[in-house]
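The complex appears here without one of its protein chains, the remainder shown in place.
For clarity, chains are labelled A and B in written order, and residue numbers in each chain start from 1.
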């Protein structure tokens, strides 16, 4: 018969309650899961490492190292999942939180210089741009419109680090002119544009991640930064305020 | 027949899962949407403007301006929606995030003094009190009891600014004696009281917003502020501590 199976009707009705957000959950699971699960845990671990290292450099206790590893590792993805209405990813996965605690243990028992340096910066760049793509793609798969989906990519990549800096009382990555948030924004934008234009998924994702990573890599290598507000713009304003 | 349509039964059952929160969603949409949609986007834009201006004055890059515009513009409403269990408003609306980015662009290409001054303070007061009313009304329409609904009004009006200040490393509006949070609390309280007493909705909302705005306007014009803890209260305590 043409009648849909009752279970499906019921599930669809239940989904409708979520008001306009039509979480394309099954599709997202089938496609995202096998491809991105490994990447996901690597991203969490890299961010957790950066959180634990900051706590270690401030001579904190193991408990603080573990807390920083966790909130830096899962912070961005948690905020994304809450905003798009998805179950928070590390609540249903028994390994993510454990991975963060293992990273904290590894940092605790080793000198920080083992981990630090340019290599960590590049690894962080990989996590940042991969997460920007993953975050945008997940938001789109939950029916979020393009502009907020792009923002979700940036949020996924950067909010963990922002929370880490705020709690540690450090100047936030958000306030530095480095091309950091910008690299995430580039990857997220390309991912959304490519998806809206229905480009081949693997190509769009890989291209978007590599473009952001290239920008971030160039920024690390050549110390590139964005111009601040006053230099290029509003010269009149700056002059007018000189007497102050 | 008296039997309700199956789809409705199913939807109602799905809603029941949300445990005691009976989101009066249809009613809320019909009544709130046409009246408040325009106000909503104006509120977002005013708050986004205040966020972008703070970033511009700290000589930040465009990416930082955009991030601050966004988190100040949508922060309060996002926290409210998460707490009351509603879909986050700017996730289903393609224009809210775009409006914040446009505001950031406008600030980037103009001198900050174009925007600053008393006029912005009053515009911010309009956004604050309108949001306090909107937040309380939305919470009530989702079945939240009166006291937490009042708190949701204050949260909607002030949390965007609090997040902005925390990330920028500035003293929070919460810590200043200005009648700012208080104006939001007045509007939210009047809205909740009027709604519980089943006053005519338009009158309650308008009156609540205007009362808060009058208080905030007086505070701006006459530099009014609340008394701090030690002046009026606990004089004995203060004296006892003098030897310190």
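In the analysis below, a residue touches a chain if its C-beta (ideal position, glycine included) is under 8 Å from a C-beta of that chain, and two chains touch if they have at least 3 such contacts.
Quantities reported herein were computed from a predicted structural model and do not represent experimental measurements.
Colleague: From the list A:88, A:120 or A:193, which touches the chain that is not on show?
Modeller: The one listed residue touching the chain not shown is A:88.
Colleague: Which residue numbers on subunit A touch the omitted chain?
Modeller: 7, 10-11, 14-15, 25, 55-56, 58-65, 67-68, 70, 78, 82, 87-88, 90-98, 101, 108-113, 166-169
Colleague: Please give every residue of subunit B in contact with the chain that is not shown.
Modeller: 9-10, 13-14, 16-21, 82-85, 144-148, 150-151, 154, 162, 166, 171-172, 174-175, 177, 181-182, 185, 225-230, 233-234, 236-237, 240-241
One rule holds in what follows: only the chains that are shown with their structure count from here on.
Colleague: List the centre-to-centre spacing of subunit A and subunit B in whole Å, with centres computed as mean CA coordinates.
Modeller: It comes to 27 Å between the two C-alpha centres.
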